[in-house]
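Got a structure here, written out as structure tokens. Questions coming.
In this view, the complex is presented without one of its protein chains, the others remaining in place.
Chain naming follows the written order as A, B, C, D and E, and within any one chain the residues start at number 1.
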Amino acid sequence: MDFELQRIIEMALREDIGTGDITTQATVDPQIVCRAELVAKEDFVLAGIDVAAAVFAQLDSSVAFERLTSDGQQVRRGEVLAWLKGPAQALLQGERVALNLLQRMSGIATQTARFVIEVQGTAATVVDTRKTMPGLRSLDKYAVRVGGGTNHRTALYDGVLIKENHIVAAGGIATAIERARRRAPHTLKIEVETTTLDEVAEAIAAGADIILLDNMTLDQLREAVTLIGGRALAEASGGVNLETIREIAETGVNLISVGALTHSSRAVDISLLFQS
Amino acid sequence: MDFELQRIIEMALREDIGTGDITTQATVDPQIVCRAELVAKEDFVLAGIDVAAAVFAQLDSSVAFERLTSDGQQVRRGEVLAWLKGPAQALLQGERVALNLLQRMSGIATQTARFVIEVQGTAATVVDTRKTMPGLRSLDKYAVRVGGGTNHRTALYDGVLIKENHIVAAGGIATAIERARRRAPHTLKIEVETTTLDEVAEAIAAGADIILLDNMTLDQLREAVTLIGGRALAEASGGVNLETIREIAETGVNLISVGALTHSSRAVDISLLFQS
Amino acid sequence: MDFELQRIIEMALREDIGTGDITTQATVDPQIVCRAELVAKEDFVLAGIDVAAAVFAQLDSSVAFERLTSDGQQVRRGEVLAWLKGPAQALLQGERVALNLLQRMSGIATQTARFVIEVQGTAATVVDTRKTMPGLRSLDKYAVRVGGGTNHRTALYDGVLIKENHIVAAGGIATAIERARRRAPHTLKIEVETTTLDEVAEAIAAGADIILLDNMTLDQLREAVTLIGGRALAEASGGVNLETIREIAETGVNLISVGALTHSSRAVDISLLFQS
Amino acid sequence: MDFELQRIIEMALREDIGTGDITTQATVDPQIVCRAELVAKEDFVLAGIDVAAAVFAQLDSSVAFERLTSDGQQVRRGEVLAWLKGPAQALLQGERVALNLLQRMSGIATQTARFVIEVQGTAATVVDTRKTMPGLRSLDKYAVRVGGGTNHRTALYDGVLIKENHIVAAGGIATAIERARRRAPHTLKIEVETTTLDEVAEAIAAGADIILLDNMTLDQLREAVTLIGGRALAEASGGVNLETIREIAETGVNLISVGALTHSSRAVDISLLFQS
Amino acid sequence: MDFELQRIIEMALREDIGTGDITTQATVDPQIVCRAELVAKEDFVLAGIDVAAAVFAQLDSSVAFERLTSDGQQVRRGEVLAWLKGPAQALLQGERVALNLLQRMSGIATQTARFVIEVQGTAATVVDTRKTMPGLRSLDKYAVRVGGGTNHRTALYDGVLIKENHIVAAGGIATAIERARRRAPHTLKIEVETTTLDEVAEAIAAGADIILLDNMTLDQLREAVTLIGGRALAEASGGVNLETIREIAETGVNLISVGALTHSSRAVDISLLFQS
Partner (left out) sequence: MDFELQRIIEMALREDIGTGDITTQATVDPQIVCRAELVAKEDFVLAGIDVAAAVFAQLDSSVAFERLTSDGQQVRRGEVLAWLKGPAQALLQGERVALNLLQRMSGIATQTARFVIEVQGTAATVVDTRKTMPGLRSLDKYAVRVGGGTNHRTALYDGVLIKENHIVAAGGIATAIERARRRAPHTLKIEVETTTLDEVAEAIAAGADIILLDNMTLDQLREAVTLIGGRALAEASGGVNLETIREIAETGVNLISVGALTHSSRAVDISLLFQS
């Protein structure tokens, strides 16, 4: 995560500080050192505490950041996540960027955890999608893992997912799969999107490794799982929310991909409180 | 918005495509040209149609993108936002990035419009905050404007906002304001955060141009507005949501800043449908 | 390949031209237009003709580049690969970069084709490795495909290959595979390196998708293939050269990875001849 | 070499690690520390040991890298080049990049040394060309120096070399030289390419500082050297290999430029062996 | 100033060192350590001593840089500004870049101080303009502050200055101001350029916060100040030099903007003397 994390923090700090924090430079003496604490203002699953630490470290290596919690932990409203001590200028300048990142990441982890809890006891795994925030995908996907989910492919370059339009362009499921097997690295499984049981059958016959069952009814999902019979992984997608995921999981699918983990998660509420 | 837009689109495309869209390269002939349409899957205020166009233009200059709607327009479920025609490979590769950006921007505009409607008929203006998505602030702020809101300062470099911790560090409101006036460019107004009426009085006496009334009750807000008496702009913040904003606006404040416009907006649902 | 190609060409041109081609600027009038041809000085498999064209296009969009051959074609000594026409300054400045790239890529394609011919009629596929030229991997891997080979994983981020040291660190093949299955995206197959038949058996039992048979004798390879019995892909590596690859292929392995395709290929000889 | 080295290492690590080493992250505990040694698998002239060290240092500053050899040393098969100790994750992630660079650089140094030995006792110096690997020229040229060769100009910006096409464009050798003398910095010598003795005579008359004798026979070279008579440096090029270089050197030329030092050198074999 | 400073130093060092300091590498042993001192060769106001230190720190963290003076100090010819000790190679390579930056910054501070002295005792403040050196604006503006001046807006993104052409395009002063008030962040004051007293009156009526009085005579300036009557800040510009600024200041304007602070300042003379 290193290179990406470095890029993201630098991008975020440049965006927010640019040619300088005018207010802080004008009003706060560079010699003033102060303490502050990161405090949870609601209950959530923490994700990104190292990212927050890295924001301040990049601004001023003399800032001390003492973690009192760690990623994946369920924190309670009022809980102190970390103590900071360092130049007041650095704490003031890094505050917003650190919070913006930490609040989003924890929001995703918390949202993911809710979905994961729903499928407990079933065979299904909750996976993310590419519906992430442009530029922040590596953090979004990390937060999903922290929340107990697992990652689907990172991007277009590291997974084969043959969708309806690829099938149309290739002239059929079989041709599309055959082309992918011949041209894609042999280290990648081949996943095919299907919307009917006929397509599922066709995909199995053509040797797909994973079958995406898109927007199917619960009945269709059950039939598809039976049809697949363990010869491929079954992944459900479409219309997944906290109300529907349990039923979907109980159809026997192996994976359920949920765009809502990342495209619409709510930032949790966290404050940086300065100690007077 | 040009330089930022270019940077964001390149960042997003590199993140998603990287060394190449394996599936499309393997299954879709480069010569195939197709048509597709961007379709609204729910009602919302559109923002970012030019951004979506720019994503495809950057991928392949031969993609035609015909806008049928424009930013700021209230679109209906099922409405076609734009027609595209171009190499199937380019349409498939740009789809996710274009949707991720367009869905977020429209989500922010839609959310902003809801708040703006609530304050209609009052003197209050809805303004955004720095609680934006790291790396995407210029798009987030543009979407707020599209939704009818107005922008607060862009970042730490283009506005003076003296917060509690600056005041503590400077040794009081008067000193902090005096320092800011002396050291910040004369082209910037000076805004001061207050939490009590005493602080409001102190800020006015010291000549603040804008007074941020943070987390005050409706009664306090009303008193603060009276106290200020037009000598400075009054900006309310804290605890603002769709239920509370009308009452806050009716206290007579000039501005209401709302973090929720950008930190927790939901992506609206939009599809790119390929025409067979 | 677009983003990478653009980055590579810009990097190469900056490296070679920097603050300017002193000789050309001093001696050649900017108005002079000339013609030149790319000529093969030996027999080889062409790869990179579009890369060469892109070098000149980036330098000066007025350069015309007419391809007379295309990638994958076996060209003969003396054959004209392409005609160029444009400002003499641009042709002179782009010459070395275009040739350096084209000569390397064609060298790799030619070398790959030799290996591919050797395994014809067997079930084995020739695949590349990560022993590519730092910074040029996307071109190296493209050239392998042009030569008839197929690509192994692109990098560490898009494939799981559990090597000896991972196994030691994880405490055994079974644990390593189990961890990878749980933590890596489900879209990736799991490949495990083995050096003995016992390890092969262990890997199969643990459900490996691909088994790398490293530095095994022909007898061992044959036994491994039998042992695997189609339950996983068998990939041979180590000690592979033009003398040995046929025998290796005849053991029945599915894949043979060859570092020599990219780490030690010889640049083929190509000239840019100016027409007087 | 600093800025270039930093750029190259970062480029190479990003290319190979990107969003993360999936296998290592999944299977190796971040706390595990291990030792490894870089071992020569054949005899060669070492070049790049500091580059290898810098690769690991950039990945994780806690990796200890103890050099047992130094650049320019003739190492033997089985010789340990360096000891490493550090987090297993860092050693596994840096292995390929470090080896790819070290193997190429040592390959160039070894190849150069072979040419240099051939000309011992003559007045000739072995120099490189611009036929280097795009993006890696600074390392390629350093390796040539390590192997006992000397560098020709780095690029188009730091040397004047008037080739046939410049002469044609300028309308003759004399005009081209005169233009270069007038327009290029006076700190650069002026080199002119010639293919006949008449051209050599013309170049001398026009005051060339260095005369490139391209693709001449041994007899022609001898005559050219006589003709030049010490008034300029004589540089031979074309058709130079290990079989021909001695004879060429004995013609009395001052310099022999050899593209093969860098365009077709073979990577030497080096392993990183982990200690269990 | 951090991000900008880092960018500028890296840019300057790359520009001057590029692929390496040939002379130093060829003639100076890397082990040689030496001492040197930065010495003023004339009287001036120092600005940039930390920038000079940062240049050497970036080149080689082992260079010791002991400041004997600090920014804003009036130094005398012959005065030693700082002591350096470190590898001779690093001192030689950083010398020119450090001096180029330090000499320019001190030149600006010195020039600014001359203007500031002239207006002492009046109400006027000396402010800079956007006539700075492209790429170095943050350093130019810092040097102005060191010299006792204050900064106007940094750039087009952080201040509203409605010039003649904006007025023409908007169709009048009142419309232009009204549009700016509605569309620009409320944290920015609105400044309007005027050239006649009528325009001044119009700008006041429209509620401008700052009125730029461009190229007015002393009489006009006096009348304008009277007309404005404290309702806005009055800023004079045009035709300002050391001969005219006092009279301009005495008209009662609040601010005088001076392009000459940065567009034509003379570099002061400073040497880096090596100790033998």
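Here is the rule we go by: a residue touches a chain if its C-beta (ideal position, glycine included) is under 8 Å from a C-beta of that chain, and two chains touch if they have at least 3 such contacts.
Note that this is a predicted model, so its numbers are computed, not measured.
Student: So which of D:Asp2, D:Glu79, D:Asp158 or D:Glu223 would be touching the chain we can't see?
Tutor: Checking the options D:Asp2, D:Glu79, D:Asp158 or D:Glu223, the one contacting the hidden chain is D:Asp158.
Student: Which candidate, E:Ala40, E:Ala57, E:Val144 or E:Ala180, sits in contact with the chain we can't see?
Tutor: Of all options in E:Ala40, E:Ala57, E:Val144 or E:Ala180, contact with the hidden chain holds for E:Ala180.
Student: In the whole complex, what residues of chain C lie against the chain that is missing from view?
Tutor: Touching the missing chain: residues 13-14, 17-20.
Student: With the missing chain put back, which residues of chain D would touch it? List them for me.
Tutor: Where chain D meets the chain not shown: residues 125, 127, 145, 150-154, 157-161, 182-183, 185-189, 191, 209-210, 233, 235, 254-255.
Student: Mind listing the chain B residues that contact the chain we can't see here?
Tutor: Residues 1, 3-4, 138, 154-155 of chain B touch the chain absent from view.
Keep this in mind: only the chains that are shown with their structure count from here on.
Student: State, to the nearest whole Å, the distance from the C-alpha centre of chain A to the C-alpha centre of chain E.
Tutor: Once rounded, the distance between the two centres reads 45 Å.
Student: Using Cα averages as centroids, what's the distance between chain A and chain B in whole Å?
Tutor: 22
Student: Would you mind listing the residues of chain A that make contact with two or more other chains?
Tutor: 17-20, 154-155, 157-161, 182-183, 185, 188
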